[in-house]
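Shown here: the complex without one of its protein chains, the others still in place.
Going by the order they are written in, the chains are A, B, C and D; count residues from 1 in each one.
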Amino acid sequence: MIETLIRNFPLVAAVVLMGIGLYILIFKRNLIKIVMGITILSSSVNLFLVTLGYRTGGIAPIYTDAPEGLMVLPVVQALTLTNIVIAVATSALILSLVIRIYRHTGSLDSKKSRRMKG
Amino acid sequence: MSKIVRTVANQLMLFVLVFGLYVIMHGHVTPGGGFQGGAVIASGVVMLIVAFGSGQIKKSLRERRLSLVESSGALLFILVAFAGIGTVFFYNFLVGSRIFGGIPPTGSNPGDVWTGGVIPLMNLGVGLKVIAGLSAAVLALALFSSGEEME
Amino acid sequence: MATLIEHSSILIIAVPLLIAFLTPLIGMASKKARNAVVIVGLSFVAFLVFALARDVILNGIHTYTLGATSPSLTIPEGAMMPIRIILEVDGVSVFMGIVVAIVSLVAVVYSLSSMKGETGQNRFYTLLLLMVAGAFGMVFTGDLFNLFVFLEITSISGAALVAFKTRFADSQEGGFKYIVVSAVASLMVLFAISLLYAQYNLLNIGALAAAMQYTMLDRIALVILIAAFAMKLGGVPMHMWLSDTYSVAPVSITVLLITVSQASMYALMRIGFILYGVTLDLAVVGWIIIAIGILSMFIGVTMAVRQTDITRLIAYNCVCESGFMLVGFGVGLAVLGNHTALRTYGTTAISGAIFHMINHALFEGLLFLVAGAIFYRIGTRDLNRMGGLGHTMKFTAAFFLLGALASSGLPPFNGFASKILIYESVYQFNPVLTIIGILVSIITLAVFVKAFFSAFTGAVLPKYEDIKEVPKTMIAAMTIFAVIIIIFGLFPGLIVDWIVRPATDALVDQASYINTIMGAIP
Amino acid sequence: MTLIAESGYEFWNPIIWLITFAVVMVIVYFFRKRGVEKYKKGEDQTKIFLCGEEVPGAEQRQVRGGNVYWGFFETLKEYYDGIVRLHTGIVNDYVVWFVAVMAISAIILLIVKLVG
Partner (left out) sequence: MRQFFAWLCLIVLMVFLVIGGFKMIHPFGEPPSAMDQYIIDNSQKEAGSNNVVAAVVFDYRGFDTLGEATVLFAAVTGVLLVLRAGAKKEEA
């Protein structure tokens, strides 16, 4: 059991990071902190993806002057690249919306700045 | 910012541009690619915004021009993808042809820029798009939060 | 023509993207040219969709391997599994494609006059086209990660469009809620996809379905996928963003958001029926979906009764209607393993749910367009400040009545035709569900009686005496929906035979979906 | 052909429904015709009569949308109090519900695995 934990520690670390992101999204009322929580969540998914592709003693999947050895999986790295760009785009859009909300309501608190309920 | 910062940023921007273009155009040989290089140059633009203030940058970087460059980059990308539709959408039709058509020897090799088929073209399109897009987004955020708005 | 059909599945996704990238450049030159290009492009896409639907219904599943040496080469030589991204279009996909095509055309026609005088129209049409392209991609792709990417496209463009009217505070708030919810949901979807990738090193739905072993990690991935897509389609108790978002968006965008939610429901069904298919504990997963559906029906309609904001009222009714579909699909999923039950009533339930999807998009879209027309004229969405509009806005009132009757399942409109299928089949599965459904339909009628009564009837209020009928193009857009609703109501048998049956057969037939991909192993 | 009768319980044919509807409409028209001669325009019978009081304007006569179904809400007061309190428009709560649904359905699936 415990050696499984040691062996799979990177995967568990990604899960813990995801827990931190969800914690921020649940308990922090500040809109900027919500954006941070989403970014942390996507970083945890990125970490998980890259971790999946690692082979013990693997080298980067680039043939230019490559040393001998097994190459790590390239597809997960491509997926991670895609997800990073998507996270950047999402946070840019959310931040612009947060600025507008602050201009309108003068508050960054997700409870004070809400207009619609029920 | 102070005069020193502005001067240094001015000089540094040249190297940032060169490095970013290098990363973009060597994306199929070495680590990097359109997104990475575009992010490098966009961060250079952010440096200029920090140094000179967004109002100054707004005079030289018009939003119209930025969206023009961004759309043209995206168009280059999707048109290169369309060009392969004679066979299949996204078909790498340039491998073995005269443009970027070199095929590297299998296994570890010193690397050759004149390979990759459509990949360098797509890198270029994505690079243009990322430069213009990120710069426009950051500039718009900076301008709006500093009170004045984009045209 | 044959070549066009062969490439149609990718053209349907790529042509809107191309026009979206072109729109800012054309819009700088002239507005009329931009509108013409958008409408012509979307009409061409709709034509392609119908041609592709005919081809798929006649000749079976249509695959397109991107970047291969031939479109039908799903698995290259020397490999045992698909390497590239494959578009796999079967009956359900073309059905959803038809829905998206119709609704997007109507939305653009409506926007032509309802967006007049607003600033930033170039970007509006660009994002609208991106949203349409994302919806098409979600329903046509056969690759899980590609599904995630298109989900993100629809989420981001949708959030920006919801916040289009930047002078209102609540529209900004609705856009913020929508993007936060969508970002969290799609990130969890990506986490589930990576869980599947970690075990099978595959991303193609068909190949994954062939390799699925239903281990512990598969269960966790299934849970995350169900929850995330249920959140995206607004199932109770994750429906609260929906009323906040639908009620503040421009209505032509709300109509598209409905189809995006339908695409999320399509993804949920694709995952339940095809990806996990017969390997999962069908009864349990089916009952989870049925529970979400029952909650959506009841809470959605009871919350709709007490709303005084007309678009919020219709939005809560959307939650209620999607509950009907979830119940139908859940019953079909619960009996998927049991062949006699599936043949006696399971397929009927699935057909009712699928038929209700297009009906839902039609009549809820019509109701939202009517609400937008009222807002366009009198500038308020508050039912307390309306009254007597029926005297001056006759067409609008008639359209609202039509949509309301269809939505509450009164004969002879299409809502009744699909709801009776659900009632009959679900009654054989569990009578209580049918009783709840009929009760909910009655309360739905009460909801719309309230809305119609307080908005259109009564004497003409003095402040609304000079209100005129809405412009011609908005009337035209509503007329399209109304005509389709009446046709679907009068000839339900034809529609069921033509497009709903093939969709149902494609959804319950996991083997052919897998063989279309994996059958080509050399 | 325009017949949906999968279950055999009953069938639904819009054409037959329309014919029935038309017949009913004809009957209704006859009833209306019998009353319509007695109706004369421009007399007291076309005016609103409110116990002799003078009739208030349209604004006052109009029943507001918020006042419809008042008794319904009074009867279901407890239910509505509970259900409306859950609809806090706070975005954090939406994420809480999402996590809750994931947790609950995960528990259900695990129990099923342990039992079966």
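Everything that follows uses one rule, which is that a residue touches a chain if its C-beta (ideal position, glycine included) is under 8 Å from a C-beta of that chain, and two chains touch if they have at least 3 such contacts.
Model, not experiment: these values are computed from the prediction.
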| item | value |
| --- | --- |
| Omitted chain - touching chains that are shown | A, B, C, D |
| Contact partner of the left-out chain, one of C:Ser157, C:Ser454 or C:Thr516 | C:Ser157 |
| Of C:His7, C:Arg123 or C:His391, the residue in touch with the unshown chain | C:Arg123 |
| Positions on chain A contacted by the hidden chain, ascending | 1, 4-5, 7-12, 15-16, 18-19, 22-23, 26-27, 51-56, 61-64, 71, 73-75, 77-79, 81-82, 85-86, 88-90, 92-93, 96-97, 99-100, 103-105 |
| Contact footprint on chain B, counting only the chain that is left out | 27-31, 33, 63, 67, 70, 74, 77-78, 81, 89-90, 92, 95-96, 100-107, 109, 111-112, 115-119, 122-123, 126, 129-130, 133-134, 136-137, 140-141, 143-144, 149-151 |
| Touching residues on chain D - with respect to the absent chain | 93, 96, 99-100, 102-104, 106-107, 110 |
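Note that only the chains that are shown with their structure count from here on.
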| item | value |
| --- | --- |
| Chain A-chain B separation of Cα centroids, rounded to whole Å | 24 |
| Chain A-chain C separation of Cα centroids, rounded to whole Å | 28 |
| In chain A, residues with contacts to at least two other chains | 25, 34, 114-116, 118 |
| Multi-partner residues of chain B (each touching 2 or more other chains) | none |
| Chain A partner contacts - residues on chain B that touch it in the complex | 29-31, 33, 35, 104, 107-111, 134, 137, 140-141, 144-145 |
| Residues on chain B engaged by chain C in the complex (per definition of touch) | 64, 67-68, 71-72, 74-75, 78, 81-82, 84-85, 87-92 |
| Residue ranges of chain A in contact with chain D within the complex | 22, 25-29, 34, 110-111, 114-118 |
